[in-house]
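Encoded as structure tokens, the structure appears first; notes follow it.
All protein chains of the complex are present and in place, except for one that has been dropped.
Now for chain A:
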Amino acid sequence: MSGYGLRHVARMERIKLGSVRSTWWLAIAAVVSMAAAGVGVGLGYRSHTPVATAAQILNNSLGGAILAQLLLGSLGVLVITGEYGTPMIRSTLAAVPRRRIVLAAKVAVCGGAALAVGLLASFAGYLGGQLAIRGTAIPAASLGDPSILRPVVLTGVYLGVTALIGLGIGAIVRHSGAAIGTLFGLMFVPMIVAGLFGEDGIAVGRFVPLLMLLNSIAVTSPIPGLFPGWVSVLLMGGYAAVAIVAGGLLLRHRDA
């Protein structure tokens, strides 16, 4: 086929993503925040009685994902709002007038990068926790154990998907501050709302990102009433798809 395609546009997006400092700061901060949370949790449990279980250590040492999701979500937002903040978007859309390809390339490149960073961050959280409990009576958690490996991997995937939700919101809102505010709101407000339902809260709560993360994805065994971890992650992927499709429709029809 003659003419440009996803391959060319993805190369453009890769150069763009790697050539601004905010990308690197956000990625490093995501990994460091998870590693630090893991170490903090491990140190805190060292002299704790009764002796913590392997599951306790693992569940808590992935808690840095609460912060990391906001950092990687912001990374996704900035991939698109960073262009609308300046007329850069016009340079991009003049070079690639087929806007769906631009969005698809951003999804592929940003999603891939965020997935890699998310997995790295998640393993850093796990590792931080394990290193901090060495030499204590607390049992080590081995990645050879599927119930340990699963939450670590799913948390990494969850973080990658969060960036895509950010990307979709960025395409809809177009303004960095407003889009990041919207993202944070969507991450935290539903959790508060779910709390208002009292006893029935869990029926609503199992659809809420942060509750899914803390009770279904980043835990060795999900709390009863919540979906299995992989279903929760798929649900997150569904949210990301809705945001991106909505953003894509708007991107196609709006003047740049």
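Just a few scattered comments:
As a working rule, a residue touches a chain if its C-beta (ideal position, glycine included) is under 8 Å from a C-beta of that chain, and two chains touch if they have at least 3 such contacts; residues count from 1.
One rule holds in what follows: contacts and distances are computed from a predicted model.
One chain of the assembly is not displayed; among "tRNA 2-thiouridine synthesizing protein C", "ABC-2 type transport system ATP-binding protein", "NADH-quinone oxidoreductase subunit J" or "Ring hydroxylating dioxygenase subunit alpha", its UniProt protein name is "ABC-2 type transport system ATP-binding protein".
Between the chain not shown and the residues A:4, A:188, A:207 or A:239, the one that touches is A:4.
Annotation: of A:64, A:82, A:129 or A:170, A:82 touches the absent chain (contact as defined above). Against the chain not shown here, chain A presents residues 2-4, 8-9, 11-13, 15-16, 19-22, 82-83, 86-88, 90-98, 253, 255-256.
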